Each structure stands twice: as structure tokens, then as C-alpha cells.
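Only a portion of the chains appears, each positioned as in the full assembly.
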Amino acid sequence: MPKTTALKSIKSLVPLLDRVLVQRVKAEAKTAGGIFLPESSVKELNEAKVLAVGPGGLDKEGKRIPMSVGEGDKVLIPQYGGSPVKVGEEEYSLFRDHELLAKIKE
Amino acid sequence: MPKTTALKSIKSLVPLLDRVLVQRVKAEAKTAGGIFLPESSVKELNEAKVLAVGPGGLDKEGKRIPMSVGEGDKVLIPQYGGSPVKVGEEEYSLFRDHELLAKIKE
Amino acid sequence: MPKTTALKSIKSLVPLLDRVLVQRVKAEAKTAGGIFLPESSVKELNEAKVLAVGPGGLDKEGKRIPMSVGEGDKVLIPQYGGSPVKVGEEEYSLFRDHELLAKIKE
């Protein structure tokens, strides 16, 4: 039986330095009333949930620069950029802490 | 019933680091006398209102660099740049503090 | 009656950080004898008047870097660059302090 080396769960990812692992919030594909919308009317959202954060980058004295966000935060991500990660059918992204635009309060 | 993940209000956005959330002031689409102007005669304005500001970027010693503007300020924004944010039909932008050109006194 | 949001006076602009608000000096459109020159013989001048200056940029210790020019100075501006600002029919520009080339003594 072949051993599989592909990532089994996104939870096994521990971001390095100042990186932040996020999952983009999916746009609704159906209306509040439950009607499914055609693909073309579903817009990409730049809202994402923080799944894990790195320990922070190092400043010139070797101290960790504190992260701006934490696990569980909802954030606004830039329209372009980030490193894509795919686990099964799900897509995730890794951003540098300073690339995130805003936190989203709920 | 589907849960919606799209941003419900721009007020839920808390800019990170040195970012400034602004909304561009809309050009008048009608004259002082109330006559609606055709679309083509309405110019884009680079004037914007500050809706929220981040805590400031970090200098090399880890101290916050003070922001140049505050919530409620009116500012002149550059013609290009900024990160667009859309909530419903309204458009907003996020700029870095140092990208803003001038405050507008009233 | 619609409220107008467009900039009413250039005097309401307060440059941020190390920015300098200038107005380009207009080339004479008529000769010393009062004869109006055709448009094509009027050259763009790189001479400008300083209308307002920012408080200065911040150095790494958070201190203001002194500005090289002050309100009322006449300056030589570079041929390209600067951020354009339009108020009514008048055009202005914002430059960073270090982009200005020279002061003009009179």
C-alpha cells in the first residue's frame, strides 16, 4: 500500500516567522431564501479567517516582532498576493502579517 | 438558511498597523440648482473622509509610529493606489498613513 | 439643495509629513509689449511658489526631519513627478521636500 505524503489536514501547518494562515470566507452561492445563485453572480470576498499565526519575524536585535492578528480573527486580505495552499478541495493562503489590511469585528 | 460571511458594515473594519480606512467624497451629480448632471461631467475627486485608523506601524525598537490623521479627518488621497474594499454598493479604500497627501481643514 | 464636497479653496489643504504644496508659476502668454502669444510658444516653467509645507517626516527616533523650504518660498521643481491637485480651474502639486531642486532667491 502506498504511503501518502500529501498534507492531510490544514491543522498540521505551523506558519513560520511573521506568516499568517488564512482561509478566505466563501461568498454565498445561494440567497437568504435558499435560491442557488448562478456562478457569475458570486463575487470573490477578501474576507478571511485566521487559522494559525507564526511566532513573528525577528528585528535587528533578534527579538520577535509581535503579530497584529491572532488565531480566530477575521481579517481583510489584499486582493492580490499571498501564497496559496491546497488541502484536498479546500484552498488556503499564507500572508505576511504586514500584508493584512484590517481586522473585522463582529 | 445560509449564513452570510460578507462584510455587513464598514464599521466592523479595524485597520491594522499604519493603515487608514477612507471613503472617497462623491462628486456632485447635480448642480446647485438641483439639475442632475450627465455621468461624463462628474469628475472623480481625490478628497476622502477618514473612517478609521490603525494603531500605527512599528519602528525598529518596536514602538508605534504615531499616525498623521485621525477618524473624522478629511484628507487628500493620491490619484492611484490604495486597497479597495466594497461593502454592499459602497466603495472604500485603505491607504498607508504616509501615502496620504494632506489634511483638509474646513 | 445638494451639499458640495469638492475642495473650495486650496488654503484648506494642510500637507502631511514632508509634503510641500506648490503652484507652478505660469509662463507669460503675452509679450512685454502686451501682445498675446499663441499657445504653442508658451513654455512650461518648472518654477513654483510654496503655498504650504508639512511638519516634516519622522526619522527613526520619531523626531521631525526639518523641512528645506517654507511657505512663500519660490522653488525649482523637477520636470516630472509630484501629485496633482485641482481646485476649480487652478492646478497645484504636492512634492516631497527632498524632491524639490532649489530655492529661487529674488
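Quick notes
By written order: A, B and C. Residues from 1 in each chain.
Simple rule for what comes next: a contact is a pair of C-beta atoms (placed from the backbone, for glycine too) under 8 Å apart; a residue touches a chain by one contact, two chains touch by 3 or more.
Model, not experiment: these values are computed from the prediction.
Counting all copies of the one sequence in the full complex of this file gives 7, of which 3 are shown in place.
One rule holds for everything that comes next: only the chains that are shown with their structure count from here on.
If each chain is drawn as a node and touching chains are joined, the picture is a simple open line.
Shown for subunit B are the residues that touch two or more other chains, namely 60. Contact residues of subunit B toward subunit A in the complex are 1-2, 4-7, 12-17, 19, 21, 52, 54, 58, 60, 62, 83-85, 94. Contact residues on subunit B toward subunit C in their complex (touch as defined above): 25-28, 30-32, 34, 45-47, 59-60, 63, 65-66, 68-69, 75-76, 78-79, 98, 100-106.
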